[in-house]
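Only a single protein chain was left out; the remaining protein chains are all shown in position.
Going by the order they are written in, the chains are A and B; count residues from 1 in each one.
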Amino acid sequence: MSSRERILGRVRRALAGVPEDGTPYERAVARGYLREHGRRTTGQTVDLLAENLADYRAIVHRSDAAGLAGLVARLLAARGASSVLVPPGLDEDWLASTEVTRVADRAESTPGELDRVDSVVTACALAVAETGTIVLDGSPDQGRRRITLVPDHHICVVRVPDQVVASVPQALERLDPARPLTWISGPSATSDIELDRVEGVHGPRTLEVVLVG
Amino acid sequence: MRVALFLTCVNDTLYPDTGRAVVKLLTRLGAEVDFPVAQTCCGQAHYNTGYRHQAEPLARHFSDVFRDYEAIVTPSGSCGAMVRELYPRMGERARAEGRGDGLAAALAPVVPKTYELTEFLVDVLGVTDVGAYYPHRVTYHPTCHGLRGLGLGERPLRLLRAVRGLELAELPGAEECCGFGGTFALKNPDVSAAMGTDKVRNAESTGAEVLCAADNSCLMHIGGTMTRLRTGMRPVHIAEILASTEEEPAV
Partner (left out) sequence: MSGTFVGMPAFPEAARDAVHDTTLRGNLRHATHTIRAKRASAVAELSDWAELREAGKRIKDHTLRHLDRYLEQLEESVTAAGGTVHWATDADEANRIVAGLVKATGESEVVKVKSMATQEIGLNEALEAEGIRAYETDLAELIVQLGKDRPSHILVPAIHRNRGEIREIFAREMSEWGRPAPEGLTDTPAELAEAARRHLREKFLRAKVGVSGANFMVAETGTLVVVESEGNGRMCLTLPETLISVVGIEKVVPAWRDLEVFLQTLPRSSTAERMNPYTSTWTGTTDEDGPRTFHLVLLDNGRTDTLADEVGRQALRCIRCSACLNVCPVYERAGGHAYGSVYPGPIGAILSPQLRGTGSEIDASLPYASSLCGACYDVCPVAIDIPEVLVHLRERVVEGGRVTRAGNKVVLQPAKGHAAERAAMRAARWAFTHPGVLRTGQRLASRTRRLHPRSLPGPGRAWSGTRDLPPVPAEPFRDWWQRMRGGDGEKGAAG
């Protein structure tokens, strides 16, 4: 007998004495919890996103479409970045005002090469206001998962208000589980020393989120 | 209202003053109190130590003794929780073991009418000012089974706040267990004692003369720790405070 058969057999024997429960999944769980917490206008939801991002030490900027390229250029310059990773589908206009060396997101790049790049600029799939989270789904304007991990400085652009959802349930509804997802809530952090939160371990230690609307 | 006092075996044997205080208090509030002398023990220690089957005859005995009263009042949060929470569970377990509904049916009558003292005062008699007088600085420890098992909440504090002369001091870390835990105190004496010491140190920090609770089992542990640590504080059951009046003060 294979281990698969053995384990499934054990499960069935373990449940043999339990009364039959034909309730289908859809009705087995009472979902009396909220789809979002509190009622907010669109503007208030965006404000909450900004507030919660900042609460977990992301640096939040606001811009209109016209000012975005200038803002990104200033952020890279302020960081002293000399190179920036660029996902293949990133809107070229966003980097129109900076002279920093572009490094393409390529399958052949080694982790060591990525480690020598200073910054990365991406879009996102959506952002969650209640938790201060941005979610990346590997779309062309976000690139491979590793490009937002190895460099120490990540600039992420969120289009507001259409990319902002209020809550975790709303976020899951809009995301495609077949894509590899990365949920990011502030820069890398740890609670491993005396159960107190400290920012900055392996992921980017500086996370800048630009809300563009 | 004809009320049965379920004093508990510990109080009957070691803390008769608490029993006298409950009788005095309930009588003063107009209840007719009876103490069915056939009562013994609810079976909590057996149950919680893993001897559920030994606890079953005690539970049946409890039900036989108390089932005909309108209300059953106990000055113990943990024994109250035993009847209210765990008697139904004992019935369910017996059923799951293929022994039918007999135990559940035998215990069912006493479950809904068993009340912890402060619960009975506030919810059934509808009083928070019981006319007590107790001119001391007091801190209150909410015992675990009262707090989390029965959900006594603010009831004991509301009663204490209405006591004339009583100065209530907030206990730091109040909701943390004192470390008694029945046979836990014997099976894990070092951890139990460490918890008890922390509880007593917190109580001392309030500057109170008296630490009050609604369960003498916990008070036995806390009080024993207090005298060993020579704190000068006293453990007092809430019933004795509520029974105390200007005419007949508690000693």
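Everything below uses one rule, namely that contacts are C-beta pairs under 8 Å (C-beta built on N, C-alpha and C of every residue); 3 or more make two chains touch, one makes a residue touch a chain.
Owing to the predicted nature of the structure, the values given are computational and were not obtained by experimental measurement.
For chain A, the residues touching the chain absent from view are 2-4, 6-15, 17-18, 21, 23, 25, 28-34, 37, 52, 55-56, 107, 110-112, 115, 128, 130-133, 138, 144-146, 149-150, 168-169, 172-173, 177-204.
Although one chain is not drawn, its touching partners on chain B can still be listed: residues 7, 9, 11-17, 19-20, 23, 34-41, 43, 45-55, 57-58, 61, 64-65, 89, 93, 96, 144-145, 148-149, 175-177, 179-197, 220-221, 223-225, 227-228.
In the analysis below, only the chains that are shown with their structure count from here on.
Averaged C-alpha coordinates give centres for chain A and chain B that are 52 Å from one another.
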